[in-house]
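In what follows, a structure is listed as structure tokens, so that the remarks can point back to it.
Taken from a larger complex, these chains appear in their original positions, while the remainder are omitted.
A and B label the chains in the order they appear, each numbered from 1.
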Amino acid sequence: MDKTKRVPIEVAGAQLVAAFNKTPYLTFNQMEMRFEDDTIRCYLDARRELVGNTHFNILHGGVAATMLDSIAGIVAMLELYRRNQGTLSEQHKKMARLATVDLRVDYLAPGRGKQYIANAEVIRMGRKGCTMRMEMVNDEGKSIAMGIATFAY
Amino acid sequence: MDKTKRVPIEVAGAQLVAAFNKTPYLTFNQMEMRFEDDTIRCYLDARRELVGNTHFNILHGGVAATMLDSIAGIVAMLELYRRNQGTLSEQHKKMARLATVDLRVDYLAPGRGKQYIANAEVIRMGRKGCTMRMEMVNDEGKSIAMGIATFAY
């Protein structure tokens, strides 16, 4: 992301997504961030490797936790940029330092489907940290997991 | 696990570990359960693929969440077997049905090290569910993450 001048949110979003999609653990899991509808979502196609319970063929809970933590982080960064409190340089420092402090995942339905999609929204954005709310649905729109995460920056 | 008769805890533990180590998402992540010191621990060697923050070379938070969820589940099963409330058949039904209801992960230090080891203990074991407390340390014994999970069975 260009650190010296302000770019439109869709440019910032595209740059964030491009950078995030190189994260080793996301490429390993084949999770993909996409900037769309003025926000960022995370996509994952179901694969045998992601199964946690072979008897019932259900997604491992860690997959949902990974998606929810990741989407919360990137959407928090996008919102920091969008709100642009303080100078742009301060915003960039915050974005680079952003770290998950705690994460809660609620498993609402067995993880079944052909594709999983995760989104996130800000519920608190403070000077030194924020709180994010996340959801993962399957390709039929069924809610599989919800989450809350606290970040520091 | 032999469902018709009671075996010593170390036999039950070894059988559980053997079964769990075939879980697709655990083999994909190269996480390995071991029965030792009368309990079960989960081991993971650091690898490039597990990184979440390339700038600081830190483990992705989803890796810790995956390990903590997994170790909590297998240790809960072992404890259900050990405590053997109700008939053995009821215990086996509970073990098969065991599912994470919610998970909290607290990130205590940046995930750095050569190896990560996770353990779990029961803090509540009820008729229909239990609460587990987990910790992940690195090879130097530094606490990287702690967790709490509620399970239903």
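Keep this in mind: contacts are C-beta pairs under 8 Å (C-beta built on N, C-alpha and C of every residue); 3 or more make two chains touch, one makes a residue touch a chain.
This is a predicted model, so every value here is computed, not measured.
For this homomeric complex the structure file specifies 4 copies in total, of which 2 are displayed in place.
The rule is short, and it goes like this: only the chains that are shown with their structure count from here on.
In this assembly, the C-alpha centroid of chain A lies 24 Å from the C-alpha centroid of chain B. Against chain A, in their complex, chain B makes its touches with residues 22-26, 28-29, 48-55, 60-63, 65-67, 69-70, 96, 99-107, 110.
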